[in-house]
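Structure first, commentary second.
Note that one protein chain of the assembly has been removed; the remaining protein chains are unaltered in position.
Showing chain A:
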Amino acid sequence: MAGFLARRLLNYVVLVAVAASLAYMLAATALDPRSNYADRTPKPPPAVIDAQLTALNLNDQVPLLERYAVWAGGVLHGDLGKSVTGSPVNDDIARRAGVTFRLVLLGMIVGSVGGVLLGALAAVRQYGWFDRVSTGLSFAVLAVPVVVLANMLILFATWVNDRLGTQVFLVSGEYTGGLDTGFWGSAVDRIQHLVLPTVSLSLALVAVFSRYQRNMMLDVLGADFVRTARAKGLSRRAALTRHALRTALVPVMTYFAFTFGALLTGATFTEKIFGWHGLGEQLINSIFTNDVNTVAAIALLAAVAVLCASLASDLLHAALDPRVRAG
């Protein structure tokens, strides 16, 4: 197992290096930091621009491979370079990664647990009213883009707030700035901010996971080993949870790990709409500001996240399913 993991890890390091390098090359060729200076009044002299760009390792007159070498050397020492404004990318990314992580973690947990429960219940009562309603709702949610869903949630939340006369749901940002209400007060404030984006993230996840789990569960429900469990004298509920659900969870859990990795940089819309300054939002911003180093840094982070998730999914799979452990 250890040898297997070491080989896997080595493969991943190579893959991350390739992905990040390609992303840097693409960003460095496609984005044009020099144009940032074009709109400035007064327009700085070309020599000054050149000097500044060179200092930031963004000068397009320096050969691409040379810039790449400087960037890669920095990355190997843990330095992701400087943004167009001259601030270090490291600090910015670290802060934003934290924001995204706090946002995605809860949504992910709520979404997957909810989806698994929903799907398993629907499968157990296949073609019952619960199955039909949950199937219909899942497809409705899947058909609505996140943008629309999030805005509908905001409209709903303001309606509720108006009705109750107090701000129950807070629709923008991660917390209210300058709040002085002690630990519990700020915790409540954070939760008020967290509810809506979490709901918006988890709804789509619930829809996907419930479909997936339902199919897995249906495959397992007719399996002989569930019948064996019943023949032992286990009640229907015990046979379904201990034997059927436990076995049907294996493929879903591996899917969970992958989705988590993808969401770290994939929650762009949710971050933008609810004003959370996370990685997804920054990716969009940095493309607009021709911020090559930030784009490359986020791409690198995305690659690392996806491959970590993949590794986690392998480990989870091995932990849950003894059949893949051999070897």
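As a working rule, a contact is a pair of C-beta atoms (placed from the backbone, for glycine too) under 8 Å apart; a residue touches a chain by one contact, two chains touch by 3 or more; residues count from 1.
The rule we apply is simple: contacts and distances are computed from a predicted model.
Only one of "2-oxoisovalerate dehydrogenase subunit beta", "Peptide/nickel transport system ATP-binding protein", "Integral membrane protein" or "Cytochrome ubiquinol oxidase subunit I" fits the UniProt record of the hidden chain, and that name is "Peptide/nickel transport system ATP-binding protein".
Set against the missing chain, the residues A:Asn36, A:Ser202 or A:Thr247 yield one that touches it, A:Thr247. Only one of A:Ala69, A:Ala94, A:Ala140 or A:Ala231 touches the chain withheld from this view, namely A:Ala231. Although one chain is not displayed, chain A still touches it through residues 7-8, 11, 223-225, 227-236, 243, 246-247, 250, 320-323, 327.
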